[in-house]
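Just one protein chain is left out here, and the rest sit where they should.
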Amino acid sequence: MAGKGEHVIEVTLPSRPEYLLVARLATSGVGLRAGLTVDDIEDLKVAVAEACTNVINHAFKKDGGSGGQRIQLRLTAGKGELTVEVEDEGQGFDPEDLKKSQRSGLEGEGGLGFGLMKELTDTFRVESAPGSGTRVIMVKRATR
Amino acid sequence: MAGKGEHVIEVTLPSRPEYLLVARLATSGVGLRAGLTVDDIEDLKVAVAEACTNVINHAFKKDGGSGGQRIQLRLTAGKGELTVEVEDEGQGFDPEDLKKSQRSGLEGEGGLGFGLMKELTDTFRVESAPGSGTRVIMVKRATR
Amino acid sequence: MRIRTDAVDECTTVCRVGGELDAYTAPDLRDSLDGLLEKGARWIVVDLKDLTYLDSTGLGILVGTAKKCRQAGGDLSVACQRRNLVRIFEISGTQEILNLVATAEEAATRLQELHEGCPEDASGEEAT
Partner (left out) sequence: MRIRTDAVDECTTVCRVGGELDAYTAPDLRDSLDGLLEKGARWIVVDLKDLTYLDSTGLGILVGTAKKCRQAGGDLSVACQRRNLVRIFEISGTQEILNLVATAEEAATRLQELHEGCPEDASGEEAT
């Protein structure tokens, strides 16, 4: 539930790359209303897109993604801060595995996603477990 | 349910004027992916904003709008067309009343909303009744 | 939304509105225009050159202000060329009541024609 003075905006999208744009646009609009700066918003757009791209790439067995394969975006606008939750009901993973395979993102063509989310937001958390979906929670506070 | 090749994007917003921007941005993003032209999208943005502005102005008794007073936006992207449903669980109204009080919008400072929605979309329908909320359904097809 | 107000001559005031005019930003425009009227302005050009979005809430304010100008013995003219916005004026049938023209210059000329000569006092406070 939203606290006092907080506003919740929910966006549910097909888990497909063409709708990353919609996730970014929604983040921009709510970010503006939450009082984030243009630079804050650019950062947060990347962080949100990274979380959504992970859902698209990793959450579901590859089988088209037309039906119930969805990305849930929950934006909570507070005074000078925006909390974004990106959630899926996909296969999940063990966040501990990330620490083990701490290969630098430069080595492969991937692995940068969580690194960017962490660096581009003020608070970052992943909740996931094999078989139980994934939720990424990020907070961006207005600079200035 | 979405038909084959259709994608559904749902956006739920507080019934507050500051989030009209988010409704318009979401419409733009999905409109682009549905293959609408830039002009089509400009038209549809106005139509969607009119429907949302009606929710804000008419759906709920004035008492802040913080809690459960929400606007539901459902965008269904098909090939070359976008269907938008704008729904609220507010007090509703009798669409027959509109015909009776067919005063020109120019006389007062209002009354233009439904006229613009009709003119700016290809299909337009309102479902409402006193006490049961309101749903506006609009379809915009790509020109060209 | 951005609002900037300039006096063109003793009797004409130009209000330039940029950005997006919707139910969220409309109260600011209404306040600005009401403020002008209170200060005695009654010949007002609303220049929408840099406006990118307009809907019925904005139209309502423009039409309402046009009426107030006329009640005060003046008039209002809207300058707008952007195709999608002109379409909104057309569909709503508000071009005439708003003296819709393409540019701020044309709008000033239009008002000049309408008042044919500048009334001496432009600081009256008839709008109470």
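Letters A, B and C mark the chains in the order given here, with residues in each chain numbered from 1 onward.
Just so it is clear, a contact is a pair of C-beta atoms (placed from the backbone, for glycine too) under 8 Å apart; a residue touches a chain by one contact, two chains touch by 3 or more.
Small disclaimer: the values here were computed from a predicted structure and weren't measured.
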Worksheet item: Any idea which chains on screen the missing one touches?
Response: A
Worksheet, complete the sentence: Of A:His7, A:Arg24 or A:Arg135, the residue touching the omitted chain is A:Arg24
Worksheet item: For chain A, which residues reach the chain that was dropped from this view?
Response: 17-18, 20-21, 24, 39, 42-43, 45-46, 49-50, 53, 56-57, 104-106, 109-110, 112-113, 115-116, 119-120
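Throughout what follows, only the chains that are shown with their structure count from here on.
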Item to complete: Could you tell me which chain lies farthest from chain C when each chain's centre is the average position of its Cα atoms?
Response: A
Worksheet item: When the centre of a chain is set as the mean of its C-alpha atoms, what distance in Å lies between chain B and chain C?
Response: 28
Item to complete: Find the geometric centre of each of chain A and chain C from their Cα atoms only, then give the gap between the two centres in Å, rounded to an integer.
Response: 44
Practice prompt. For chain B, write out the residues touching at least two other chains, lowest number first.
Written response: 18, 21, 24
Worksheet item: Which chain C residues reach two or more other chains?
Response: none
